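Below are the structure tokens for one structure; questions will follow.
After this line comes chain A, so read on.
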Amino acid sequence: MIRCLVALGVLVLSGLAAGEELRFCLRADPKTFDPALVADEYSFAVQYLTGGVLVRFNRRTQAMEPELATSWKVDQGGRRITLQLRQGVRFSDGTPFTAQDVIYTIRRLLDPALHSPIGDSFRSGAGELRAESKRPDQVVLTFPAPVVNLERLLDQVFVQSATSPLKEKAGLGPFVLKEYKTGAQLLFARNPQYWKRDKQGRALPYADGVRLSIQANRETELLRFERGEIDLINTLDTRLYDRLQKEMPRAVADLGPGLDSEFVWFNQAPGSPLPAYKKKWFTSAAFRRAVSGAINRADLCRLALNGHAVPAAGPISPANQAWFNRDLKPHAFDPKGSLQMLEKAGFRKGPGGLTDSEGHRVEFSLVTNAGNPARARLASLLEQDLAQLGIKINIVTLDMPSLLERISRTADYEACLLGFVNTDVDPNGHMNVLLSSASNHPWNPKQAKPATPWEAEIDALMQAQAGLADARQRKAKFDRVQRILWEQTPIVYLLHKNYLVAVSPNLQGADPRPLAPQTYWNIEWIAPSGTRTISQR
Partner candidate 1 sequence: MKTGIRRTALGVLATLALAAAGAGYLAPAPYDRQFREEPNAPCSRRFPLGTDELGRDRLSRLLYGARVSLLLAPSAALLATVAAALAGGAAGWLGGWTDRALMSGANLVLAMPWMFLLIAVRAALPLNVDPGVSLAVTVVLLGGLGWVPAARALRAGMLRLVRSDFLLQARAAGCGTARLFFVHALPNTKGLLAAQFWTAVPLFLLAEANLSLLGLGVAEPMPSLGNLLRELESFHHVRSQPVVLAPLVVLVALVTCCQLAFPAREEGMR
Partner candidate 2 sequence: MDRTLRHTDDLAALAGATPPPQTPLLTVDVSVSYGEKPVLRRAALTVGEGEILGLIGLSGSGKSTLGLAVLGLAGLRGARVEGRILFEGRDLLRLGSRELRRVRGQQIAFVPQSPLAALNPALTLGTQFREAWQAHSSEAGWLGRVFELLEQVNLPASEGFLRRLPQELSVGMAQRVLIAMAVLHRPRLLIADEPTSALDVITQAEIVELFRRLNVGAGTGVLYISHDLVSVAGLCHRLSILADGEIVETGETRRVFAQPEHEHTRKLVAAIPGLGSDVHFFGFGPGASR
């Protein structure tokens, strides 16, 4: 009988809470609920709502801020971090948060048997992690080798309880998972134990709950937004953005360039099945630089992405305030200059198009993946731009697996148009692309030793910056890397797409930024309706 009444009470409460829910869509089900195993953005979203971190990367200021650690200090060249822990914090099930939990979490991440993707970033060298806790409010972690940007990595580490009977289900985040229907939705309730309070001393989060619907179709997502069924859309494509802008101009926001980039590169792999003369073009910096200069990047941004993009100078977007090399400007659109550059390199432009010094017509295929309309438009624009130089491009769209097979295994392609999705602001995030030994080194992967002096220099610079603790020294090295890429143009960077989001005007406290998770990075401060008075920090 009592149980019945309790159930009724819960029903009544949840009914009341519905108006205070924050609602948005995930495009797919989260793959895991284990904070140590998160690898996809949907699992990350769940952890972001339910988990607590020691320090947070503020998406607005791009600075590290205290969360469960009130202060921290990195020393020994990045090997050791001393964390001062917040007191009186409890997990969602009431278990007190202690130094043991931090140690347990890091140990678990580093456990080779767990294969934690997050743990990989911490595994800098052979040896054991040393974890000490001399005082209950302090933890000292000593890694066997320096870990670059140690405190930034902690933004991804959701602290688990070492002792809670609920294990990873006990969280330190603003919400707790209440219900999960596979393929349909995830329901979260506010975590009554959450430690954060606003200036008036009101317990956060402001929202009573979060409802995440699984919705793969973007058109449907937009429709639901228009009907007021959801409050946020994290990434809109340009077409949907422009449509929504006409209908609900107050609800859309162009957050400016994100970290992602679109680019073209030429196959320089010596083992590729291309004819020798084509290899000669593609390994010529003058050729690549000329191609880059013949591309009207402003047109690309304007026509392929409806103006929601900025021309790119290199891999690092201007949105990445700390690491972008401000001295570099995108290669200017200068077809005449490009032609002169090509002529100097022995190419001739005749009525039949551009030919190289041996008389071969300059013609190559540009592969790209199917099903990306913006990229298809980019390809068509490139085709026309290069036709001005007398270069003929054959556009070939391939399904993603075939494309990857060609670019990473058989090297049977000439030029490729693709984009990278970047979530990490740190230069180390580019290691797997820039190192000549990397399997994702696009133009010539898995080199035993660098094929060119400039690739060798990039390798050296990237490794050197990774070993430095001082941010300014690292920046100097990484600026040089960006400069080399700009000069050698192994990758013709085209543009950085802007992040386009939709936020319901009914939300208070939303502060969308072009870094994931764009619209809800400050979710505990977002209030679903105007009924509460809010004082943001």
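Selection rule: all candidates are chains of the complex that A comes from, given by their letters.
In this text, a contact is a pair of C-beta atoms (placed from the backbone, for glycine too) under 8 Å apart; a residue touches a chain by one contact, two chains touch by 3 or more; residues count from 1.
If you're wondering where the values come from, they're calculated on a predicted model, not measured in any experiment.
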Every option in 1 or 2 belongs to the complex, but the one touching chain A is number 1
In the complex, the residues of chain A that touch candidate 1 are 219, 239, 243, 296, 299, 302-304, 363-365, 367, 370-371, 376-377, 379-381, 383-384, 394-399, 401-402, 405, 412-414
